[in-house]
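One structure coming up, written as structure tokens, with questions to follow.
Only one protein chain is missing; all other protein chains are in place.
Chain lettering (A and B) follows the sequence in which the chains are written, and residue indices restart at 1 in each chain.
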Amino acid sequence: MNNCRDELLDMPEWLLKDEKYIPQSDRDTFVNKSILSLLKVISRIKTQDSGKTARYNVNATLNVAFTFMLLILLSISRSFIFVIIINVYLLLVLSTMEADNIVKILRVSFIMAFFTFIFMLPTVFWGNSFSCVMITSKVFTTITAVNILSHSARWSYITSAFKRFFVPDIFILVLDITIKYIVMLGGFALNMLYALKLRSVGKNRSKYASLSGITGTMFIKSKEMAEDMYNAMECRGFTGEYHVYSKSKFTAADFAYIIINVGIIFIFWYFERI
Amino acid sequence: MIEISNVYYSYSGLNALNNINLHIEKGEAVALMGPNGSGKSTLLKLINGIISPDSGVYKFNNEKITHKKLQDNKFAKLLHQKIGFVFQNSDTQLFCSDVYDEIAFGPRQMGINETDVDKRVNDCLDLLNIQDFRNRTPYHLSGGEKRKVAIACIMSLNPEILVLDEPMNGLDPRTQRWLVEFLVKLNKAGKTLITSTHNLELVQEISSRSILFDETHTIAADMPTEKLLENIDLLKKVNLVDKYYHSHEGKDHRHFHDHNF
Partner (left out) sequence: MHIPDNYLSPAACAVMGAAMVPAWTKSVNKIKNEIPKAKIPLLGVGAAFSFLLMMFNIPLPGGTTGHAVGGTLLAILLGPSAACISVTVALLIQALLFGDGGILAFGANCFNMAFVLPFLGYFVYKFIKDRVKTEKGEYVGIALGSYAGINVAALCAGIEFGIQPLLFRDAMGHPLYCPYSLSVSIPAMTIPHLLVAGVVEAVFTVAIVAYIKKVSPGTIYEGAKQKTKAIYGLIAALICLTPLGLLATGTAWGEWGADEINKTVSGGKALGFVPKGMANGFSFGAVMPDYAVSGLPDIAGYILSAAAGAAILIILFKIISSLKKDKVGSNIE
């Protein structure tokens, strides 16, 4: 299998013997938890790019604007009925989406609502159950609405929709770069965490040193990435201006969406008057 | 030593491993080959216990390695001590502020006393011929130097198996040659080697047996490296080489390569 010289390297004796090692216990869940968070984040960004959106595709600008409007109305509203109506509306929208998205969205909404409920529980014992019920349900509705937006529109469309709201182009560029680099830097960080995990063979007395070594390396790497990216941009003629081209067409779904949202405004106004 | 039976694995709905069956004995030197995205890296992660199969069995030293078992801290740590993994990107492997600490990290965790740790670190520095880097910062070394440091910090754990993911990537020819000879010596000293590589010129020297993956994420061939390299049709079929790939028969030996036109 080889044609190398027959020079035998002195291998140290400890390398020639099998290690008889029994690990001690050590709590280093932080590595696993960090790995899981990063995996979730990276896969979330990657899947949203796959193009599988809801069947009824609404123009991203409208989606962003009306979702925002919905959040404000919900926040102001003192009518529980209004919150319920919006919830039913969101459930109907959810039912048009893909099953795995539905599960993801509902899971987050339920968890956040649950924690809100626990957090608000003491007020019930003071005789005020209004806050608990209202805020918990509002939280559920709000989280569902925002998640429907982020799952039904491609993020590049959402960021370019900001252009319609007088956000400077450069800011949108920074947003787009950030999303891309969360994946790249995140992947780098993930591998570092794996490497740490694989070398965590015993008791790590300096967990902070390891974690800060990883984070520090991440930072240095991120600066290099930025440098590389700037050079690449310059080579392609970037002069500081970034034009966001939003390709928007209005479809029937958009008109229906507008009408529904105008209806929501009416309903809100109706219940506020009472 | 390593037994993989009927293993399937997929993530995010994408298939990564399809019906993998593999047996690796202690002391073997095995190469994993195949086009990009064929599942080699995924298999390496599985062997190292980073991921667990969706179905099928992975046994190491006759013990089943399951997701549940890996949740047990001590079990996972022992597995990681026995199987050392050298990543493709050395940057991700190094996170200490100097080379000495980097190599000492593993043994210190194992509870070895500081004198013995010092001996091990010095032995590793000698072995990899990087004594001059003792106090240097790993991040600032060149690609080849970083690779050596990464290998050193895995060797100091004294693993039984050394798994390497594309170790030749980014190395200059001289360092590649050095690495080949180093791996051969390690194997002779009793370490099991599993290397994933694209480098058809050198694979024959670092492995006696090759496992070929194809684009359907299954094993297309499992045979002595020499035989596999002669089977140009098979290599073409899995899209590892193109139609210009050939060999020249020389006087004492044959080297496979392709001319870059």
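Here, a residue touches a chain if its C-beta (ideal position, glycine included) is under 8 Å from a C-beta of that chain, and two chains touch if they have at least 3 such contacts.
This is a predicted model, so every value here is computed, not measured.
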Option touching the unshown chain, where A:Q24, A:S43 or A:S129 are the choices: A:S129
Per the touch definition above, residue among B:D54, B:E181 or B:D222 touching the missing chain: B:D54
Among A:F110, A:F165, A:F219 or A:F266, the residue in touch with the chain that has been omitted: A:F219
Omitted-chain contact residue, chosen from A:M11, A:A65 or A:M229: A:M229
Where the unshown chain meets chain B, residue by residue: 8, 18-19, 54-55, 97, 137, 139-140
Residues of chain A (touch criterion as defined above) contacting the omitted chain: 27-30, 33-34, 37-38, 41, 44, 48, 68, 71-72, 74-76, 78-81, 84-85, 87-88, 91-92, 94-95, 98-100, 102-103, 105-106, 108, 112, 116, 120, 123-131, 133-135, 138-139, 142-143, 146-147, 149-151, 155, 158, 170, 173-182, 184-186, 189, 207-209, 211-213, 215-220, 222-223, 225-227, 229-230, 233, 238-240, 270-271, 274
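Note that in this section only the chains that are shown with their structure count from here on.
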Gap in Å, rounded to a whole number, between the CA centres of chain B and chain A: 34
Chain B residues touching chain A - in the complex, by the definition given at the top: 11-12, 29, 48, 50, 73-74, 77-78, 80-82, 84-85, 87, 89, 91-97, 105-106, 108-111, 119-120, 123, 127, 139, 153-155, 157-160, 180-181, 184-185, 189-191, 204-205, 207-208, 225, 253
Of all residues in chain A, those that touch chain B in their complex: 1-4, 8-9, 11-12, 14-19, 21-28, 43, 46-47, 188, 191-192, 194-205, 209-210, 213-214, 216-217, 220-221
